[in-house]
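Before I ask anything, let me first share the structure, which is written out below as structure tokens.
The other protein chains are all here in position, but one chain of the complex has been omitted.
Moving on, here comes chain A:
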Amino acid sequence: RCQLSRPQRALQASAVLRRVSDEQKEPFSSSSQQQFDSHPTSHQPEQEPQGPRPSYTGQGGQESEDYESEEQLQHRILTAALEFVPEHGWTAEAIAEGAKTLGLSVAAAGMFHSDGSELILHFVSQCNTKLSELLEQEQKLVQLGEAEKKPTDQFLRDAVKARLRMLIPYIEKWPQALSILLLPHNIPSSLNLLTSMIDEIWHYAGDQSTDFNWYTRRAVLTGIYNTTELVMMQDSSPDFEDTWRFLENRVADAMNMSDRANQVQSTGEAVVQGLMGAAVTVSNAETSGVVR
């Protein structure tokens, strides 16, 4: 079967979507299309679990206004579905409602796994993209001399805080999302997203310190991020003050760990001390009934 003939056929849904957006005069649908057009590659990695799919982007360089690939439509449905997550949770129902707002049948939710995995992965990926953009902008400001370069610990604190703040609208249903992300068939994708996010943060933080090697840096920040996320789940303080204070302490610990490693003769001892601190923190977070 010749797959090449398929891209010529414009998706009917695109025509429907245009009609819907024309009627409502929504700037939303056109701007989201631009956003996803420029990020086709960043979405490829976590789409692997769904199986092979033809790649439409770049076919003959011709992308007329009403032409879009299945993936783009799927992204649009998932983005629309996020609005319904606070009410329905990360479920096929939220996806169905999202599809309805785009003028599609609720049966379109059948395109996705029924446990809502793709919705969560899509959201995480979107957050990571937003974080990258934020860090990129900050870096530009520094390069233009309009802002000061932050010290590493403040940079890490701000980056993790900014990323975790994106969870706030969905915080009630986020524990559910975390448990779904831990399912065996989702672990490759969720782990992939996590590590690339951590890498991005370190990339923009700039590596001045030669104390840590690359793996340790990654592991340390991943530990900080995960534990802070768990603390945030059960934090009821105003605007999550407790969480940010926890974050500050963890980042400070991590910085101290590197200093101590310089001072002390045997670095092994220092690493063990650092790990003990992390273990105590994690067990504290767990015993305070984090995961509901």
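Just so we're on the same page, a residue touches a chain if its C-beta (ideal position, glycine included) is under 8 Å from a C-beta of that chain, and two chains touch if they have at least 3 such contacts; residues count from 1.
What we mean here is this: contacts and distances are computed from a predicted model.
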| item | value |
| --- | --- |
| Undisplayed chain, where the name is taken from the UniProt record, one of "COQ5 protein", "Trifunctional enzyme subunit beta, mitochondrial", "superoxide dismutase" or "Gap junction protein" | "COQ5 protein" |
| Touch criterion as defined above, residue of A:V106, A:V142, A:L194 or A:V282 at the omitted chain | A:V106 |
| Residue, one of A:S114, A:S237 or A:N284, that touches the chain absent here | A:S114 |
| Hidden partner chain, touching residue among A:L73, A:V220 or A:L247 | A:L73 |
| For chain A, residues in touch with the removed chain | 1, 6, 9, 11-13, 16, 70, 73, 87-88, 92-93, 96, 99, 102-111, 114 |
